[in-house]
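This is the structure I want to talk about, given as structure tokens.
One chain of protein is taken out of this complex; the other chains stay put.
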Amino acid sequence: MLQLVLYNVTNGLIIGAFYVLMALGLSLILNLSNVINFAHGNFLALGGYIAFVLTPFLGYWGALIVSPLITALFGFAIERLMIRRVYSRDPVYSLLLTFGLAFIMQDACRYIWGPSGLQTSIPDILSAPLSADLFFITWYRIFMVALVIAAVSGLFAFLRFTRVGIRIRAGTLDLDTVSILGVNVGMLRSLNFAVGSLLAGLAGVLAAGQVGLNPNMGDDLLMPSFIAIIVGGVGSLTGTLCGGLLIGVAGALTTVFWPAASEAVIYVIMLVVLILRPRGLMGQEGMMS
Amino acid sequence: MSMLDIRNVTKQFGSLVAVNSVSMQVAAGELRAIIGPNGAGKTTFFNMISGFFSPTAGDIVFDGTTVTKLAVAERVAMGMARTFQITEIFPELTVRENIRIGVESALGLRQRFWIGAAQKAAVNRGIDEALILTGLTVNADRLVGELSHGDQRAAEIATALTLKPRLLLLDEPTAGMGEHETYAVANLIRRLHKNSAYTIVLIEHDMRVVFNLADKITVLGEGKMLAEGTPDEIAANPIVQEAYLGKAE
Amino acid sequence: MSTATTTAVTTPVMPARPWLTTAIIFAALLTVPVWLPMLGGYTALAGRVLVLGLAAMSFNLLLGFTGVMSFGHAAYFGLGAYGAGLTLKYIAPSTPLAMVGGVLLGGILGSLFGRLIAQRRGVYFAMVTVAFGQIAFYVTYSWDSLTGGYDGLRGFSRAPLNLGFTTIDITNNSTYFYYFLLFVFAVATGLQALLLASPFGRTLVAIRENERRARFLGIPIERHIWMSFSISCCFTALAGALYALLNNFADPMGLHYSLSGEIVIMTVMGGMRAFWGPLIGAALFVVLQDYISSMTVNWMSFVGLIFVLVVLFFPRGLLGMLQKGTEK
Partner (left out) sequence: MTSPTLPAIRRRTLIKSSLAVAALSAPPIISARGEVPVRIGMVDPLTGTLSALAVSEVEGAKYTVERLNKRNGILGRQVELLVEDSANDVGTGVQKTRKLIERDKVDVILGDVNSGIAYAMMGVTSELKVFHMVPGGHTDPITGADCKWNTFRVCNTTAMDAAAVTGELVKRFGKKFFFVTPDYAYGHTLQANFIKNLKALGGEYQAELLPITNSEFSATLIKAKAYKPDVLLNNMGGLAQINCMKQFTQFGMQKEMHLGGGLYEIESVRAVPADAQTGTWVMEWWWDQPNVPEVVAFVADFRKATGKTPTARHWFALVAIESIRLAAEKAKSLEGPKLALAMEGMELPRDIALTAGKSFFRAGDHQLMTDLFVGDVHPPSKGNPDDVFTIGSAVPGEVAAGSVESTGCKMVHPA
């Protein structure tokens, strides 16, 4: 039994790592631009599909690196062309815009790559299990977690040590002051959106190797990501990180005892957090209002 | 007994002490001005009185009741009304509608889905009174957002007056106004004070306004109380001069 | 909500000539069975417009008139549908009772949720409402034994209206049923108009216009937002109940956040500051969707395009633009 629990904690961390990749991107955009990106799941799908297209030319590893970058470029363009136009308006407009964008992107993927799933191949070395005893952990899962850890560390280092990163963090706290200090806030937001899209694209490539590709693949991840942000506390990236891992592990642990409730449990966690600690685990007071 | 009795209030934001143990008493019917250089803690002080946030230490007693921890709505219900440095109005509504919302709230009708003819008449009387008092009758049916700066301020004051406040808090009522508008608003405040005997506390930068209107002046500097007295006393006070003009050679 | 929005539109609460607009709208709605078939429409389409229009107008009590954005209103719509369906199936085959059941289910749950979130604002409010909506979606989807789960709630149908002196057959006669819908719609929107013209309604507009000023007029903001949310949920649930009666079916997709998004776009498209705006938006949206989805399987792109175009180029919505036009 203990073994089963440990297995599932491991699994939960793997699933949670996915939520984290998605949620961190969403959270970045939300914190700096006050936009909930409903199309974030579609950026994920796009990342997966682009990798699928690139693999024959660049191989798996090449696609793994290039696809998130293309997704980021796409995100940058979308932000420049559309999303920036609604920053100064009532938040309802940014929501509707990304909502409509989600529709279009999903339909475009369906149109180009077909409605039913596509399968991506992963290198054989990654699809083998670790050992006969640990048959349920394939190298791919280890690889995914390692990559997520690398990406998240990279993101935190970027925010801490680079000029743009520091400005993004400052802008999250007080955008007016940052703009008075002569920072090009428009460009900052575009770059920030691109970084968020990059994370989504990376998540997409990884997800494709695990569950295959289909036009709706991001939808199932969008809601857990929202919940990761709410549970972790809006405004705190560390909170989002913990929130994602927490609901991932909680879902997987529930599978041991009551499999049918493994999806429900993340909603229960959110409710409990909202009732007992409305600002979320690591959120600052007043950030949600 | 004083209308407002503030006892040693302190407000700390993290390590910053914005207001440091300030006390002040305002008598009923008095017009008190609070002045001080930028960063003196005037607005923080004001926000504690009106209930925007609670002080870290000290007490605020309003008309014999301690209100230190009470929420805004409760203080409003007790008769405290305020205006803001940047005019806070309902820009897409007419002057009359702005005032109506205040009147209905003051008459305790705010949660009513239906009101009778008698109450409607009472509401309309309240609106007319406020319009006349503030000289806005001619502009009653224009959108507030389209009015001049001074008239918007008058509308804000009119809306605050609908609450029949026993204490009116005005945060820089002439901020950002030209000569002419400043004069009009100052006149309005004078009328309210002299003719209608409102108790008023105001923060003001324009010294001509302050020295013309105030019964007493409180001077804050770096979160502390520097001086308190009649306009003449304050004008002659060396500490105040130093705070404003810098240390004399 | 704040004065800082650059889309500040200078429109009064009600259109300049409310009675004229209202008269035109009701004249058009009353004669639907006459003119709609001539234009290639069908009565069921008009029924759908009424139901979704009511949902959007109810939603707009929050968005347009309180300045608070819920992005999870489909949940209360769907709960209303289930409330009506469950009442018909398990309690009594009575159409009016079904509506009461729907309103109670959606209204009570909406009110409970509202209590938890009334102090949140802006996108955070939206985000929490989406998440809450998905809880409701999830529960109906999973609670198989009661709701029929993924397959939806079946095995009920609307009952004839018994008025005492006569019985109106709304079960098989689609024209009668349309007029029944129209009657409920008229009553509900009439109540909404009265609500907005009441002192309480004015406090909501006050909150939308300037929350700080409203607070310093002694209006308990959180309480009023909560009340507004609850009322809006009740009316939305009523629309959902009508939807269940229209389809004789309730399914979990009726609670999904994608429908929430559609309700929002209808509202904005028609004009969120105009009382009848959401109805006009619903009519446009339903007809466009019906038409486009018959022409191409890529209709989702077109619907998405509608979202984008409305946001970028017609943020005031149709009635908003018309009103602006007449003011000039």
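Just so it is clear, A, B and C label the chains in written order, and each chain counts residues from 1 on its own.
In this section, a residue touches a chain if its C-beta (ideal position, glycine included) is under 8 Å from a C-beta of that chain, and two chains touch if they have at least 3 such contacts.
In this text the structure is predicted, and so the values were computed from the model without any measurement.
*Asks:* Could you tell me which shown chains are touched by the chain that is not displayed?
*Replies:* Contacts of the unshown chain, counting the full complex: A, C.
*Asks:* Write down which of C:Gly152, C:Gly261 or C:Gly281 is the residue touching the left-out chain.
*Replies:* Looking across C:Gly152, C:Gly261 or C:Gly281, the contact with the absent chain belongs to C:Gly152.
*Asks:* With the full complex in mind, choose from A:Leu58, A:Leu73, A:Leu147 or A:Val211 the residue touching the hidden chain.
*Replies:* Considering the complete complex, A:Val211 is the one touching the chain left out.
*Asks:* Using the document's contact rule, name the residues of subunit A that touch the chain not shown here.
*Replies:* The list for subunit A reads 4, 7-8, 11, 15, 52-53, 56, 107, 110-121, 127, 129, 135-138, 210-212, 214, 216, 220, 252, 255-256, 259-260, 262-263.
*Asks:* In the full complex, which bits of subunit C touch the chain not displayed? Write them out.
*Replies:* Against the left-out chain, subunit C lists 37, 40-45, 48, 141-142, 144, 148-152, 154-155, 157, 171-172, 174, 243, 246-249, 251, 253-254, 290, 293-300.
Methods note: only the chains that are shown with their structure count from here on.
*Asks:* Using the touch definition from the top, how many steps at minimum link subunit A to subunit B?
*Replies:* 2
*Asks:* What's the distance between the Cα centroids of subunit A and subunit B, rounded to whole Å?
*Replies:* Here the centre of subunit B sits 49 Å away from the centre of subunit A.
*Asks:* Counting only Cα atoms for the centres, state how far subunit A is from subunit C in Å.
*Replies:* Averaging C-alpha atoms per chain gives centres 32 Å apart.
*Asks:* Taking each chain's centre as the mean position of its Cα atoms, how many Å separate subunit B from subunit C?
*Replies:* The separation of the two C-alpha centroids amounts to 42 Å.
*Asks:* Note which residues of subunit C are touching subunit A in the complex, please.
*Replies:* Residues of subunit C touching subunit A: 1, 5-7, 63, 69, 71, 116-117, 119-124, 126-128, 130-131, 134-135, 138-139, 142, 261, 264-265, 268, 272, 298, 300-301, 303-308, 310-312, 315.
*Asks:* Could you please specify the touching residues of subunit A with respect to subunit C in the complex?
*Replies:* Going by the criterion above, the answer is residues 30, 34-36, 38, 82, 85-86, 88-97, 99-108, 110-111, 223, 226-227, 229-230, 234, 260, 263-264, 267, 270-271, 274-275, 278, 287-289.
*Asks:* Can you name the residues of subunit C that touch subunit B in the complex?
*Replies:* 3, 8-13, 194-195, 198-203, 205-206, 209-210, 212-220, 224, 227
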